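A single protein chain has been omitted from the complex, and every remaining protein chain is retained in its original position.
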Amino acid sequence: MGFHLTSKDYANYIRKAYRLIHEKGDYITELDSATGDGDHWININMGFEKLVEAANELEEMTVFEEFKKIGTIMMSVIGGSSGVLYGSAYLAAAKTLKEKETIQNENLCEVLDAMLQAIMSRGNAQPGWKTMIDSLAPAVQCYKDCILNQVDEKTCLSRVKQAAIDGAESTKDMEAVRGRATYQANKGVGHLDPGAVTMSYQIATLMDCVLEKL
Amino acid sequence: MGFHLTSKDYANYIRKAYRLIHEKGDYITELDSATGDGDHWININMGFEKLVEAANELEEMTVFEEFKKIGTIMMSVIGGSSGVLYGSAYLAAAKTLKEKETIQNENLCEVLDAMLQAIMSRGNAQPGWKTMIDSLAPAVQCYKDCILNQVDEKTCLSRVKQAAIDGAESTKDMEAVRGRATYQANKGVGHLDPGAVTMSYQIATLMDCVLEKL
Amino acid sequence: MKKIINEPTKVVSEFLKGMEKAHPELEYTEKLEVLSRREKSDKVAVISGGGAGHEPAHAGYVGMGMLDAAVTGNVFSSPSPDRIIEAITKMNAGKGVLMIIKNYSGDIMNFGLAKDLAELEDIQVESVVVRDDVAVKDSTYSTGRRGIAGTVFVHKIAGAKAETGASLQEVKAAAEKAIENIRSMGMAMTPCTLPAVGKPGFLLGEDEVEIGMGIHGEPGVMRTTMKTAQETAEILLDKILQDYDYSNSEVALMVNGLGATPLMELYILENEIQTLLEEKQIKVYKTFVGNYMTALDMSGCSVTLMKLDEELKKLLDAPCNTPGLKIG
Partner (left out) sequence: MKKIINEPTKVVSEFLKGMEKAHPELEYTEKLEVLSRREKSDKVAVISGGGAGHEPAHAGYVGMGMLDAAVTGNVFSSPSPDRIIEAITKMNAGKGVLMIIKNYSGDIMNFGLAKDLAELEDIQVESVVVRDDVAVKDSTYSTGRRGIAGTVFVHKIAGAKAETGASLQEVKAAAEKAIENIRSMGMAMTPCTLPAVGKPGFLLGEDEVEIGMGIHGEPGVMRTTMKTAQETAEILLDKILQDYDYSNSEVALMVNGLGATPLMELYILENEIQTLLEEKQIKVYKTFVGNYMTALDMSGCSVTLMKLDEELKKLLDAPCNTPGLKIG
């Protein structure tokens, strides 16, 4: 019959994602120090901290309101490149949830796709440019393929998760075109993009949360 | 019969003293860092460097002119506390050498005494205050005693040397009243005074030079 | 990590509170981390901002003859659009607002979004993007050159132009003329430590320096051994002169410290740069030596040249009175 993700479920996902991100502090900071300016973890961690503080409130909202609120918090608390990108992503995703009570399989794919489009347009960036897009884009593509091919939800969600993780991994060999890694002589080749890694954490956690609902 | 120290001999002494001071760089810097500001060796070493450069010129002068010149160079090149103290010392010593062709036993004692008086008055300082005076003052006292007691020159010079060295050593337990060691809570107790140590190097080298003439 | 702070998350707001207390002519807007002139004047508003950690930039350049407001993000992180909008709406006097942006993805995106939102409120907003760092290859494909210390000259020029009562387009044109004529190149000797991270983001060997390192500790173009002041001057200046032709012109020179470099060393470097410029018959009209655009506690320096024409000279000489720069 498929999953129904409620705003409460999504708030729980936020709590879970926060725990993972929080835990990976040193690692992510190291990644952003190697090719960027070292602040990516501080900012995204702070953003999730604020989201967790607001989680009880988020639970009570419609998913539309919830996504709008998350977007607003992320934009203003995270700051930097990621803040405005995630903010835009959530605001765009919210639009796909207007009047919805829960998030079901196709909606979730639309949510992620809306996020991808928003990030690409706000960041003026393409897949393959060594950014967070390189985790999100393959995940969305995979999701779309699964729906097209009517892959069962469980398999689908696991594949999306893996696609996000592999996508983040694939940034290692890419040359940066956007973001601070472009300033390096070798365009960051040999290093993972921190934004892609934290994106993969979020997608993976989200898929795990949904899988639990099946 | 006794020794006759010529301006050439004194120039040679300068060269020799420079070698010793130069060699002790790390040690003296460490002493001044522990209780002062760490510059004593740099300055006195630079002063002696300039004196050595002028040594050929110094050799041709009368001892009076030679001492005046040394004082002027020391005052302007060394700078800091030591520069003005040594400068004053040499200028005062020069006065005792007016019209002298060489420096003999009694003169040398007068020279050192004049230096001592000049340093005490310029520095407004007394023996026992943990300064260069604590090497020079016992050396002068010892010299005077030897002359009074008609101790033979060789023994006398060796004793003066030892008095200067012991005097420097004695600063370890003194509390500073003048100079930067006064800023310390324990007034520098437990540390040798750098200015006393470099003073003892100069007196010891000078005595060695004179002993060679005997 | 030894820093005179209370909590890493509070450094920005406490810093700005301190600025407001020290400089009664400036006003701090809490939460939104905006520092602005208390007296709003009837002219084009010039605002700037970016991540914290570059003090006195940007808050230190708020005042007569330079900025009307500065918006501060977290350390090394672009401020969010809501903060930028606060500065825009607060300082707009009906004549429009010029935003001076340093060329970083984050700043471009956040200021860009703020501009879009402000325009919805019928506020005229224009922006210029400073990209003076010749360590980075210019490119229309990638983000391109970073904005570094030369940004301070742009603040000065745009601020002075705005004070004359010029229109938004005229102020923008003056800022763009400055940007066209500015090039910078930097060198770092030690890393910097983000308060919230607590340890340096990278390491440099006992005798190593990094040429072309950015003001956020982004890796540079070349790691080499420590050079003399004269050699350093040559390396930095050569890179600038290879990129832009300053020959037979008059320039403004800035020798900027990154935060932990003693002023004595900056003047020693400046002395060498002046000698080199004289040899090349580039005439220095005005010289600035000091910490103008820093990178937390990094030690190192940057050199900036701005080619001057009569208009830029006049605007550079115009009086300004800000915590970070006073002229006249």
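First chain written, first letter: the chains are A, B and C, and each begins at residue 1.
As a working rule, a contact is a pair of C-beta atoms (placed from the backbone, for glycine too) under 8 Å apart; a residue touches a chain by one contact, two chains touch by 3 or more.
Quantities reported herein were computed from a predicted structural model and do not represent experimental measurements.
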{"item": "Missing chain: touched chains present in the view", "value": "B, C"}
{"item": "Of C:V171, C:L296 or C:L316, the residue in touch with the unshown chain", "value": "C:L296"}
{"item": "Residue in contact with the excluded chain [from C:G18, C:G94 or C:G165]", "value": "C:G18"}
{"item": "Touching residues (missing chain, whole complex) on chain B", "value": "29, 33-39, 42-43, 46, 75-81, 83-85, 87-88, 122-123, 176-180, 182-185"}
{"item": "Chain C residues that touch the omitted chain in the full complex", "value": "2-6, 11, 14-19, 21-23, 52-53, 55-56, 60, 189-190, 206-207, 209, 226, 228-230, 232, 259-272, 274, 284, 287-289, 291, 294, 296-297, 299, 301, 323, 326"}
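We take it that only the chains that are shown with their structure count from here on.
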{"item": "Category of the chain touch graph - line, ring, star, complete, other", "value": "other"}
{"item": "Identity of the chain that, by mean CA position, is farthest from chain C", "value": "B"}
{"item": "Distance from chain C to chain B - Cα centre to Cα centre, in angstrom", "value": "55"}
{"item": "Chain A-chain C separation of Cα centroids, rounded to whole Å", "value": "33"}
{"item": "Shared-contact residues (touching 2 or more other chains) in chain C", "value": "none"}
{"item": "Numbers and ranges of chain B residues touching at least 2 other chains", "value": "none"}
